[in-house]
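This report refers to the structure that appears directly beneath it.
All protein chains but one are shown in place.
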Amino acid sequence: MPSEITKAFLSAFLEYDTVKVVHIKSKKAGIINRITQLVIIVYIIGVAIIYMKGYQTFSSIESSTTTKVKGAAYTNFSTKEFNPHLRNIEDYRRIWDVADYVVPPSESGSFFVTTNIVITSNQTQSTCPEDPEIPGAVCDPNNNTCQAGTPTLLGNGMMTGACVTSDINSKTNVCEIYAWCPVEQDLNPLMRNILDTSNKTYLRGCHYHPRTNPACPIFVLGEIVAEAGEDYDAMATKGGVIAIIIEWDCNFDYDENYCIPKYSFRRLDDPKAKLAKGWNFRFANYFSDNTRSLYKVYGIKYVVIVHGKGGKFNFVPLLINIGSGLGLLAVATVIGDIIVLYVLKKRKYYRSKKFQLAFVEDEEGSCKDKTDLAVRKRKNENCNSDCPETFKLNESQQTK
Amino acid sequence: MPSEITKAFLSAFLEYDTVKVVHIKSKKAGIINRITQLVIIVYIIGVAIIYMKGYQTFSSIESSTTTKVKGAAYTNFSTKEFNPHLRNIEDYRRIWDVADYVVPPSESGSFFVTTNIVITSNQTQSTCPEDPEIPGAVCDPNNNTCQAGTPTLLGNGMMTGACVTSDINSKTNVCEIYAWCPVEQDLNPLMRNILDTSNKTYLRGCHYHPRTNPACPIFVLGEIVAEAGEDYDAMATKGGVIAIIIEWDCNFDYDENYCIPKYSFRRLDDPKAKLAKGWNFRFANYFSDNTRSLYKVYGIKYVVIVHGKGGKFNFVPLLINIGSGLGLLAVATVIGDIIVLYVLKKRKYYRSKKFQLAFVEDEEGSCKDKTDLAVRKRKNENCNSDCPETFKLNESQQTK
Partner (left out) sequence: MPSEITKAFLSAFLEYDTVKVVHIKSKKAGIINRITQLVIIVYIIGVAIIYMKGYQTFSSIESSTTTKVKGAAYTNFSTKEFNPHLRNIEDYRRIWDVADYVVPPSESGSFFVTTNIVITSNQTQSTCPEDPEIPGAVCDPNNNTCQAGTPTLLGNGMMTGACVTSDINSKTNVCEIYAWCPVEQDLNPLMRNILDTSNKTYLRGCHYHPRTNPACPIFVLGEIVAEAGEDYDAMATKGGVIAIIIEWDCNFDYDENYCIPKYSFRRLDDPKAKLAKGWNFRFANYFSDNTRSLYKVYGIKYVVIVHGKGGKFNFVPLLINIGSGLGLLAVATVIGDIIVLYVLKKRKYYRSKKFQLAFVEDEEGSCKDKTDLAVRKRKNENCNSDCPETFKLNESQQTK
């Protein structure tokens, strides 16, 4: 064995192995084979290489988005429009500019626009009745369950132990708490859309439109919501999340200037969510260490999502595609073989050509000289140029 | 040559090439070959196609996460628990609600919960002694190195040029600075866990549990930290970063409702970091242009990381998997060949069948034993079935 391997290795550079091919003259098999190959080649060149840009390497993008919101609104409710359970209508009669309604003022890749608000102005750290809506807040003055020093969980403060009349609902008794007082009345003031979608004629520069101006990066907020297929009024009341999806698909084999983004819009939060529908949060402006105004703001969070890739010609993916394509060409042969060997009328003949039998009944080997005719016959098939010259001579003599 | 190519091209549609196969009757080779093929086919169908969902195309997800934190805490330290070096214990005796301890109030994909704080209340823009801990702040009144108009680097303000007694450590002299005064005493008040993990019975709705309730999106903060394998008390003192990893793995061949997320938790910052251990930052509440309270807050930043993909049946990846699987079947043949050609007793015989020799010893050509020179010349190129009929007849006559 080892000497065989050494010999094989040395002779490897002097010899060349190639697969033996049976060349069949059959129109049917030929045409089917060629058509299959054509389909595969068209797929490789047309789809994998040209359409899917199989000749390019792609790199992902590094992106950051900066956004700017413009516009002001004035909320001057009549008493009729206002929720009568709220005590502080004057707090809501005010002007809102960008520093008021964009909270926080700067975010990476997203911005929040207030569209509804609950204001609790001039809170101080002191004691007051808890909100009766908080679980565990309601108490019975005759059987006081308020535990001094324990927080009202999911509530606003620490119980003082007293059970007092609620300042929100005078028929209820609630635990008194040490907290930022008075506590928030978590009631919707029936405000809607404190931001009007602006009159477009005032916009400087371009103005995004899905068909007529799809590359302009200036949007009317209400139109973004409409493009996402949502109702602005409904969304503004409870809040929500809208994705502004920016798609860059750049081909750097051409000029960089042809690389323009596509915008699309989608609502990301589930308007049918059972839990915590919409989007709101609380923040406070502090006027001293002991005074603040608390805001519960509802609004639309616009999240900018950037997708993208840049392609450039490169040999490696081209070769990989060509290579895998060559591999796929084997499929044509498989189909051709099935037709030739199992479908065509002359299948038995073709099979006899494709398959060479190598049967050995005797344990000893193959190229023995036998006189028996039957054996010789078989030999005729089984013994090839590999057999020693002497044997071949024998054979040709016998053939005579 | 060109006419040959043209002919070859034209005949390409009438002919079909298939590889010649040697059909060997050997139980050993047959069984090993079939078993190898079976393993490969099981791998392709079972693993690559069914288990790895090789019949689906996957698309990545677009996600945005909104989070809400609930609860309030009251920090009423006894003088004993409090760091005696801090001058302002009263600032720390207060109530903390969500608008106080979540800073900033709204972030994309993460939220910060204050768990420890250094308060410096009622700073004004004026002059005061620098913190002696700042490099370059300590000075010698006899050899004043304080340069008026130069900032104390990494410090709090601009030196006035005076060298004064520190208000923090009366034995030290430090440069006087124009800054927000008084400067912060960067000392831990020994506060811990200003947020108690809440009593679960008060939670409305469900409550996340890794085994009993793995799809509920309501978490107790302390349990998130525990799930991440960290100690809440230790982490709350110095701060840190916890990832809430949400994994969506959706199969849209089924109903969308089967698509539920998996939650897992991990600490992302290195608790053994040599530099800037934990997580803290400073912010200020401004009470006038010239008055503010400065807060150095330590806490846990919860970062929500969403992974996910959605799969749907598609022919392209199925074909690619089948194709590459067919390619892998070649491995079975390689193994079979090694057995048949190098291992089996009858290997020499099989090799003689597999390999057909094409040796040309003389430089002139192959078809030896010729009398006619012209014929021999032609033979040189044409020998075999390609040879002209006349020559072939000659040959067969000679063979006789």
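As written, the chains take the letters A and B, and residue 1 is the first residue of each chain.
Methods note: a residue touches a chain if its C-beta (ideal position, glycine included) is under 8 Å from a C-beta of that chain, and two chains touch if they have at least 3 such contacts.
The shown structure was predicted, so the numbers you read here are calculated from the model rather than taken from an experiment.
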- [ ] Have a look at A:Asp91, A:Glu133 or A:Glu223 and name the one touching the chain we're not showing.
- [x] A:Asp91
Task: Listed residues B:Gly54, B:Gly71, B:Pro129 or B:Gly155, member touching the removed chain - done: B:Gly155
Task: Residues of chain B in contact with the chain not shown - done: 1, 17, 19-27, 29-31, 33-34, 103-104, 107-110, 112, 125, 135-136, 149, 151-158, 178-180, 241, 243, 245, 266, 268-269, 275-276, 279, 281-284, 286-289, 292, 294, 301, 303, 305, 324, 327-328, 330-331, 333-334, 336-337, 340, 353-360, 365-366, 381-386, 392-393, 396
Task: Interface with the undisplayed chain - residues on chain A - done: 12-25, 62-64, 66, 68, 70-74, 91, 94-95, 97-100, 104-108, 121-122, 196, 198-199, 202-205, 217-218, 285-287, 293, 323, 326-327, 342, 345-346, 348-353, 355-357, 373, 377, 380-381, 399
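Note that only the chains that are shown with their structure count from here on.
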Open item on the list: I'd like the Å distance between the centres of chain A and chain B, where a centre is the mean of that chain's Cα atoms.
Closed with: 15
